[in-house]
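Report on one structure; see the data block that follows.
All protein chains but one are shown in place.
For clarity, chains are labelled A, B and C in written order, and residue numbers in each chain start from 1.
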């Protein structure tokens, strides 16, 4: 950490900063500049310390970090890429993994039809929501346990792993019994109670980026899962909240190279929730693969017009098939395959 | 809802929109403009319908809402101001209610000292965190049950109600046993499982605005509490995430008049978490009262230098006393009192 | 426009809305809903009208637009893609046009070397700033007229068109004498005096998106150029300001499909200014092409370490050559070429 003193800071004030650092077993180096003094605080774990420890002291102008606050998710902690296995599917390797299916599980017929079409088009993991966190309490909240059973049924019948969201610490065990991959939604990215439970479960988990989380906060949230010993963490970019209103959320395409530089974890992209409209999904899916994403999470509905939730962002089966052809060409152009 | 058709939409496409509306028992009025057709969908509860129901239909350009998605929190649902009672303290009346205390309960000594100073300076509810949702898993997470017991002790000794945060659905009953007011933190504003549990509890609850929640989303989250029959809901503005980096979160001062116009619920402001730095708290506290807030939630620590959490944003007891004097003058100038 | 009346609006208030609309020669259709009245205002040019005309009237709750405020830039105005010719280079056709060069023209040697390397790697237009709008008045402001002369010299020597920024209405004529394409920078996107001058010039112009401009505002700014009769307008996405701080500006990748849907104008992307760091440029350049951009504007410097301006975002010649190879593969995978 770098502690910048005020222009007129006294020697006593500077000494207090130095003493506090030493009391925490940290190294200190003082730079008495022409204009103001600067104290560098050095040590292995300064990333875990709050900057406030020094910022509250008298005579301090500002404190800035050099170490990142996340540790286990960082590339400095683990240099080589992590690969997460779901059955025999590897996420984070050369293959780009497509997960697809309806936003919500609505009925046996709907889920089986969706599973069939996405599998035949090349998706290798099926998605479907059983518990739906909805903005309004008056909206459809999902089939819950019945939805989980239908997902398990689809898995068995079509031989594909399934991913579904868990929204309550109470439900973690139950959901993990039925699903291969647990999804932590954007609105729960900093629900630390839930992160801790899913961390303990040690099963593959997709951690969606919060609507307004910085990349640093997202990787720090991943540390909650990793700190419990769950190293099967897959990050998922799904758009951030900005002022732009022509799209539901602005897909932060630059988070892909930033995460790849800063972290060893695999990263997928959800273009459907970002877009909010089916017509924008293909361009964003293509961009994600070109930029280096390890997979996609796409909403496909056999009949979007009749969808109970988010029909507007779902692709039809034929649109999805067409898109998959195009994604295969782009994957190949960046030295990967689907 | 207003459904705008594409310029070249066919009569069949227009008819499909009309039929879908009628199938949902909604009234329809068709405007065949010079340039494009517009279908107005009318009915009591269109605010609860997803716009996607129409947006997915062929020939539709866009769908916009006229009704707000929240209902129970709206002033159209209840015209007069709601007042929430905590013991004999009324929140939402002429008195401006000051809640103050440390960010985290750290020890008996710290909490009793803090309670004494904030009470004697004029605060009428004491705050203190027992469960601390922290960005990093390596940070201090609160005293948990021990913290709750200390809060109950402070309440008894000083005769003041206490407010504390609940972060997990598992803990709602326990926290409600010790605290007078439950706080739902900004990062949990859309943790619907938690909202539902707190709603069932029917005790006074402060609902903090999410970092990136619009006012509309915040009021819709309040509907989750209200829909369970808990009408003791107090809203709390605590700053939103913007690009500005001279402050931790940008206090959205305009949310005060906007909420007062749109909702009957009382509204308090937390200048401490928005500011992140004690030197900015007084200006923001004063602005909040001038703009019409019904109360404040302020962090005060007997010794900020030694605080385990967020010491930089805490006021010292003497700073808090000085601020209270100034707030009393402003309250009086807007026809209220503290 | 859709005028929503308040719940308790009187018949007189409704009538006043209707009369104001009729006084402007607009058609009106009244929907007397169960809950509140809604007046649809219909006519060819309602997009040009301010919503305030109705919003100020008593009894009005809100006014929403159906027509977009931009007209000449819209796809409704011109359905087929516009192609802008710069010499024999077409922007907006099947070829993806790469413009590259240094941020600022620094010296003859630097510009000639840069031109040679970017041309030989496949760029077909050379960029270089002569007038540099800098955040601080104490920074290098560009070589100005000398810079323009060097650009003209590079054009002649290497046979490539050049693009450079114009920052002042005073300079439009002079800059247009030397450059093939005028660039209007992000900070000047709503400098209407400058837009009008460049519009009158009728030469090819790149209009960068403002840091905080919505797509709608950007296209409305393009209307300023088009309204003066300059239809050689090329849009340039260069990132928007968001809360994310791991990158200088968040490249809004979704603006590509949104602009392509809403407008006939060609669209290029500047990954260098968005990124602010050379290591992020390749991923974003690739994403832009995959998402459908018609070209790129990339900073390349013969020796970034010695650059006077923005050296950190410039690619070295060899990095640029390598990137071009990869971009060619992606262009091919989406049915285009470089």
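Keep in mind that, in the parts below, a residue touches a chain if its C-beta (ideal position, glycine included) is under 8 Å from a C-beta of that chain, and two chains touch if they have at least 3 such contacts.
Remember, predicted model here, so these are calculated numbers, not experimental data.
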| item | value |
| --- | --- |
| Candidate in contact with the missing chain, chosen from C:115, C:164 or C:188 | C:188 |
| Hidden partner chain, touching residue among C:32, C:169 or C:321 | C:169 |
| Which of C:6, C:71 or C:95 contacts the chain that the document leaves out | C:71 |
| Residue, one of B:22, B:94, B:146 or B:332, that touches the chain absent here | B:332 |
| Interface residues of subunit B (partner: the chain not displayed) | 212, 214-216, 240, 242-247, 250-258, 260-262, 274-275, 279-280, 282-284, 286-292, 326, 329-330, 332-334 |
| Touch residues of subunit A, complete complex, unshown partner | 2, 4, 7, 27, 29, 31, 33-36, 38, 40, 42-44, 62, 64, 66-67, 76, 241-243, 245 |
| Positions on subunit C contacted by the hidden chain, ascending | 48, 50-53, 55-57, 69-71, 133-139, 167-170, 187-188, 190-193, 196, 210-212, 217, 220-221, 223-224, 227, 241, 277, 304-305, 307, 309-312 |
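Basically, only the chains that are shown with their structure count from here on.
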| item | value |
| --- | --- |
| From subunit A, the most remote chain by mean C-alpha position | C |
| Rounded Å distance between subunit B and subunit C, as computed from the means of their C-alpha atoms | 38 |
| Interchain centroid distance [CA atoms averaged], subunit A/subunit C, Å | 31 |
| Centroid spacing, where centroids are CA-atom means, of subunit A and subunit B in whole angstrom | 26 |
| Contacts with two or more other chains, residues of subunit A listed in rising order | 212 |
